[in-house]
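Read through the structure below, which is laid out as structure tokens, and then see the notes.
Note that one protein chain of the assembly has been removed; the remaining protein chains are unaltered in position.
To keep things simple, chains are lettered A and B as they appear, and every chain counts its residues starting from 1.
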Amino acid sequence: MSGKQPIITLTTDFGTSDYYVSAMKAVIISINRDVTIVDVSHEISPQDIMAGSWVLKNTAFLYPENSIHVCVVDPGVGTKRNPIVLQSNNQFFVGPDNGLFSLVADKEKFKAHIISNPDLIRKKPSATFHGRDIFAPAAAHLAAGTPLEFFGPEIPEIVTYKWAEASCTTESIKGWVLHIDRYGNLITNITSKMIKNLESKNVKIYAGTFIINGVVKTFADVDEGEPVAFIGSSGMLEISINKGNASELLGINKGAPVTVFAKKTD
Amino acid sequence: MSGKQPIITLTTDFGTSDYYVSAMKAVIISINRDVTIVDVSHEISPQDIMAGSWVLKNTAFLYPENSIHVCVVDPGVGTKRNPIVLQSNNQFFVGPDNGLFSLVADKEKFKAHIISNPDLIRKKPSATFHGRDIFAPAAAHLAAGTPLEFFGPEIPEIVTYKWAEASCTTESIKGWVLHIDRYGNLITNITSKMIKNLESKNVKIYAGTFIINGVVKTFADVDEGEPVAFIGSSGMLEISINKGNASELLGINKGAPVTVFAKKTD
Partner (left out) sequence: MSGKQPIITLTTDFGTSDYYVSAMKAVIISINRDVTIVDVSHEISPQDIMAGSWVLKNTAFLYPENSIHVCVVDPGVGTKRNPIVLQSNNQFFVGPDNGLFSLVADKEKFKAHIISNPDLIRKKPSATFHGRDIFAPAAAHLAAGTPLEFFGPEIPEIVTYKWAEASCTTESIKGWVLHIDRYGNLITNITSKMIKNLESKNVKIYAGTFIINGVVKTFADVDEGEPVAFIGSSGMLEISINKGNASELLGINKGAPVTVFAKKTD
């Protein structure tokens, strides 16, 4: 990268054994060579919109302002869902309007346009590869300074899901496992703020058939092989096993419920 | 990337858990820093020349003219197969002459030279890692403008295979599954042109123990869980299952025969 080249990041579920990712890069470069392309991930689980959204949320805002984040996890490619360009929180996003941007768009303050201008996409776009034919060209044009208005009509709302929201009282929090990382750490949708809001700092955490007492600073605070709960690097409650794979050892998968109870101090 | 730097793409079966890919990049950079390196794929199935060829065919020509495509899928490394630089269809290719370039070289019009000039490769090349010792340096020198003639003697022919060619009459086409992508889509060697050439637009497709009626626009044209045939983003007949993994659900693997029959309109 050099100087102030626009940054285009790529997040997809394409894997890297096919030609899909390379095709997107080639199309971007052919339209606009004065960009820096950064691979975020191409290993989002196939068609897992929630996982794509999660990865975006945790990295997009670490990039310089006005970076362009192309995200393609698109089970409905070729159906009626809209391809969009989106501006929110000082970043740009390009991809299908299927919920992928749920965790990155400010619901009160965003600008979204459908991509429909045929001059800004490939001729005769295929029905099944909008990454190459619609999103890559849109990103390249956006990086060249094309305003959102040029892409197509503005839309007042985008599709959003509510995965991230656990339900809380001052006595308990009911959430679930949002993501399992490579080490088997269980990342929940329970935020550090929710835990702070509980009546008592003295908590019990129920996950699967296990009960964990208290939230510590990091997994290294317990013995090797012990389960432990702490606030992870994403700001969410994580359940880990020190030097072990918590998902495998506890038999807990994505979507499993996790409950936090504030213990009465009696 | 910046301005008009030469582009070097990398396609290998090296995986990314070893030092092999990085060694190639380091050698390129050390010889010629004024290049843009693009990873196409390092997850080609080990020693699967056909898969490497397929990925190359589907991306090389999307890049700007005169890009340099290094491709290393090389089961015969250290044996008599030639390392070559190849120019065809306004692109450069570097790799072993083992059939990898079957789908990208224009048989009528190409220029190929053996890489044998010791000044353009690493000193004391190993017998087992020509990616680092021969192909990476050759690509770096090519990017610096070294003419093909400098690399070694010209050869009049390169090794080519005929995987891509299904056999057709006006009544039927006999092909097979060329590639299975990450989603389990079955990509055949049957082109859209072959299907257009059939006597009747009314076709039946036999794949494994399944029969599919007709070619539709995209997998979303059928109900979820239904098998479907359409012309994919590579221009080839693909068999998919809407929101499912066709390879697993139909029990069909790479190499399986696929037959298209034109139905009599009676």
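In this section, a residue touches a chain if its C-beta (ideal position, glycine included) is under 8 Å from a C-beta of that chain, and two chains touch if they have at least 3 such contacts.
Keep in mind that this is a model prediction, so the values were computed, not measured.
Engineer: Out of A:Lys25, A:His42 or A:His113, point to the residue that touches the absent chain in the complete complex.
Structural biologist: For the chain that is not drawn, the touching residue is A:His42.
Engineer: For the full complex, which residue in B:Ser126, B:Asn197 or B:Asn213 touches the chain that was left out?
Structural biologist: In the full complex, the listed residue that touches the missing chain is B:Ser126.
Engineer: Go through chain A and note every residue touching the omitted chain.
Structural biologist: Output for chain A: 1-5, 7, 9, 11, 36, 38-45, 51, 54-55, 58-59, 62-64, 179, 181-183, 217-220, 230, 232-234, 238, 243.
Engineer: By the contact definition given up top, give the residues of chain B that touch the hidden chain.
Structural biologist: 2, 5, 13-23, 25-27, 29-30, 33-37, 39, 46-47, 75-79, 126-129, 132-133
Operating definition for what follows: only the chains that are shown with their structure count from here on.
Engineer: If you average the Cα atoms of chain A and of chain B to get two centres, how far apart are those centres in Å?
Structural biologist: Each chain's C-alpha centroid was found; their separation is 31 Å.
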